[in-house]
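A protein chain is absent from this complex, but the other protein chains hold their places.
Chains: A and B, in written order; residue numbering restarts at 1 for each.
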Amino acid sequence: MEWMVWTTPTLVFFLVIAAILAGMTAWEVISPTVERKGFLLISTTRGDRLFIGLLSAAYIHLVVVGFTPLTIWVALGASVLWALILMRWG
Amino acid sequence: MSDALPTTPEAVRQRAAATSNRKRRRNRSAPRQWRRRGLMAAYIVFVLLPIYWLLNMSFQSNTEILGGLTLWPEDFTLEHYSKIFTQSSWYMGYVNSITYVLINMLLSIVVALPAAYAFSRYKFIGDKHLFFWLLTNLMAPPAVFLLPYFQLYYTVGLFDTHVAVALAHCLFNIPLAVWILEGFMSGVPKEIDETAFIDGYRFPAFFVKIFIPMISSGIGVTLFFLFMFSWVELLLASTLTATNAQPIASVMTQTKGASGIDWGALAAAGALTILPGIVVVYFVRNHIAKGFALGRT
Partner (left out) sequence: MSKVYNNRAWWLILPMLLLVAFSAIIPLMTVVNYSVQDVFDANTRFFTGTEWFKEMLNDPALQAAVLRQFAFSLTVLAIEVPLGIGIALIMPRKGWQASIVLILVTMPLLIPWNVVGSIWQIFTRGDIGLMGWSLRELGYGYNITASPVDAWITIILMDVWHWTPLIALLCYSSLRSIPDAYYQAARIDRASNWSVFYYIQLPKLTNVLVIGVLLRFMHSFMIYAEPFVLTGGGPGSSTTFLSQSLTTMAIGQQDLGPSAAFSLIYFLIILLVTWVFYTAIMNMQKDDIKAEA
């Protein structure tokens, strides 16, 4: 595993992703998702909304890091907020 | 269907109408037929011209190639081909390429068949997302993965083996196989599975004896695509190999010598890479045409 040059931040990142996936699976087993139409105008399941949330989070991070002087924590905060909005009303 | 005798008055009428129409159409549209053939011929010429030029070069000596433009080999020679077939550094390139392509086809189809069956017959947690994830691998540019692959296969001791290239090509070939096969399998009515299970077949026996023969043309098409994408890929193949499993693609770069490019050898080697493809198309030609009809048409 030495060649994979792990660092603490990336390790945490992947563990969080894994935890989210595991959590979503458990949630799905306990109470299966119902497809619905929110403000996104396409019908989505819980998993779809999570994916849209993650993908837009990646783009939010890129924009903040690349084109603004703000720190990455602002991007993280905005992404989490946006993901929660998506999960609830998307 | 047109050979069976019509049995209902409706069918008789339809058939008569069709025949008379066909006759009328044949008379009316002779010029159109010729225009169609002309366009087709023009396209075929466009396809063949560069290939003809390659063949033309491969039969010329290097002095003739560089001496001036000749439309056909005036000084016909097989020296480049004999060089390729006698030097092991050359012909082993073809053997290596074909070896990893075959390993990859086998691996991909064996794991893709059950997976495609699962996607076409069952709903399960995360099925759609898993399918999408597979597709994203199909789109992953090999360039992105070059370095990690090199490191990964070096670490597990597979660097410069045929298996390494075959495994690396699984990245895009397995998703492709699952995608194509899933389409074919969805075209097979589910009642067939149910009947077989009622008849007492267990899943593995049913799958191998009944289901796989039913989608054989789908498998043919899939194998064609697997061959195609593994045979033509070279970025990963040449990065993951050094000498033992070097694909023909990277052998060809040795035609660039100090004194310029050995055009004749390059052309002959290129011409030979086209051959396996033609053989494969020849075998699946009927399946290609029929095949996609079962899939998502």
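Everything that follows uses one rule, which is that a contact is a pair of C-beta atoms (placed from the backbone, for glycine too) under 8 Å apart; a residue touches a chain by one contact, two chains touch by 3 or more.
Since we're looking at a predicted model, the values are computed, not measured.
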(request) Quick one: say which of B:Ser61, B:Thr77, B:Gln151 or B:Gln254 touches the chain that got left out. (result) B:Gln151
(request) Out of B:Ile174, B:Ala196, B:Ile219 or B:Ala245, point to the residue that touches the absent chain in the complete complex. (result) B:Ile174
(message) Suppose we count only contacts with the excluded chain; which residues of chain B make the list?
(response) 1-2, 14, 17-18, 21, 25, 36, 39-40, 43-44, 46-51, 53-54, 57, 65-66, 69, 71, 107, 110-112, 114-115, 117-125, 127-128, 130, 132, 134-149, 151-152, 167-168, 170-171, 174-175, 178, 186, 190, 227-228, 231-235, 239, 248-249, 252, 263, 266-267, 269-270, 273-274, 276-278, 280-282, 285, 288-293, 296-297
(request) Can you list, in ascending order, the chain A residues touching the missing chain? (result) 2-7, 9-10, 13-14, 42, 51, 55, 58-59, 62, 65-67, 72
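Keep this in mind: only the chains that are shown with their structure count from here on.
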(message) I'd like the Å distance between the centres of chain A and chain B, where a centre is the mean of that chain's Cα atoms.
(response) 38
(request) Quick one: which bits of chain A touch chain B in the complex? Just the residue numbers, please. (result) 3-4, 25, 28-29, 45, 47-48, 51
(request) Write out the stretch or stretches of chain B touching chain A in their complex. (result) 125-126, 128-129, 132, 151-152, 154-155
